[in-house]
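What you see is the complex with one protein chain gone and the rest in place.
Up next is chain A:
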């Protein structure tokens, strides 16, 4: 195998290490890519897949290790170098310009033009058409991209990357938003591309499709490569893959004591997360930490938005302590005693230019009587929370942008404690927070539950879900696919439900 492969290695990565503050993103990663193979990468969120891809595309530099591309050694790549070496990436998010046509998008930045800078439209269109024809797909090169379906837009990205005549094509979850038919087309496309001699690195959460197309499968876990499998008969044991993606010792992780769980405080009935998805129902008890697991795009975000009244809800009922409440805006949900700690602290969680005081009291100004604020009283109240939550800030007047991620998150939490809500929804409670502060946040969450607050925690980090949750709901395709209790809350279980290997006997997509 090695002798046969030696001449056709396109990329070889040796002992790559990469550390971010507080996180070992990659450690001792060695990976190789053959000519015209489809090499799939699987792993949980945060396993190091994206970091590794970023090293191949030159947007990150490894701390140590070596890259060999076409037999030449590099300490690191730059985005420009990576492109010249024939490496192209198709990202999940949209990078097309919606107002421009397919052909214009394909050649954006490298327009076919006369020497006076005038664009040769016919030539652009013909060149685009040629690539489209070679892929045997239907796409009008003159159609504006915004008029195309998401699947067709994905094709535009593929056509665009092929226009660079790459030798390596990296695809990051190209089928994430597709229905079954479109997935089939994309998979066929990928096979076709590899048969032309292009090597493909394919990242996906859909294990079935990986089993179908992969020549080799590499499993990432905690920044390391667990194993690389050959997949000659295109029918891999998905349960084995799932086990390999997990297998972490959860013991080293934060351990919480069991707390007493009281009566039901919130009941959600007949809630539709999307127009065409089935209704869901669940309840939340006093003192309970309810974990919500699911992949990106599973409906987790919609669930949070619906509970907090951020979208006009499609349908559904929420009962708080048995009484129906009508939640149509964040204002309604806050009044009902619900607080949300958003996923994006900087965009939606904080006003970065404002002080710790102003960020803390903004949701709860109505605690104070009348229209005029007693600034001394306010400062005293906030100082109380600074002490209680151990927020490290030189002064309550400090602008929050100067605080560390963990302390910023505590300010957001202080806001809802000041407002004295009963139900707290955490969306990715420890995103962008270093390890030490994470543990502090976990401790705070557990203490809050002990004090009788009810907590909904959406998280991509399975260890934290497992360590903290009393119960876990797994969300997939806009519905709750299963509820896990006590001993059932394991990484294996969550992953197999979230990835859809175990589908609870219900219809497959």
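As a convention for this text, a residue touches a chain if its C-beta (ideal position, glycine included) is under 8 Å from a C-beta of that chain, and two chains touch if they have at least 3 such contacts; residues count from 1.
We take it that contacts and distances are computed from a predicted model.
Out of "Ribose transport system permease protein RbsC", "ABC transporter ATP-binding protein", "PepSY-associated TM helix family protein" or "Phosphoribosylformylglycinamidine synthase subunit PurQ", which one is the UniProt protein name for the chain not included here?
"Ribose transport system permease protein RbsC"
Check the options A:149, A:315 or A:331 and report the residue that touches the missing chain.
Once the missing chain is taken into account, the touching residue is A:331.
In the complete assembly, which of A:342, A:454, A:469 or A:493 touches the absent chain?
A:342
Can you list, in ascending order, the chain A residues touching the missing chain?
21-22, 308, 310, 329-331, 334-335, 340, 342, 347-354, 358, 361-363, 365-366, 368, 371-373, 375, 392-394, 398, 402-407, 415, 432-434, 436-437
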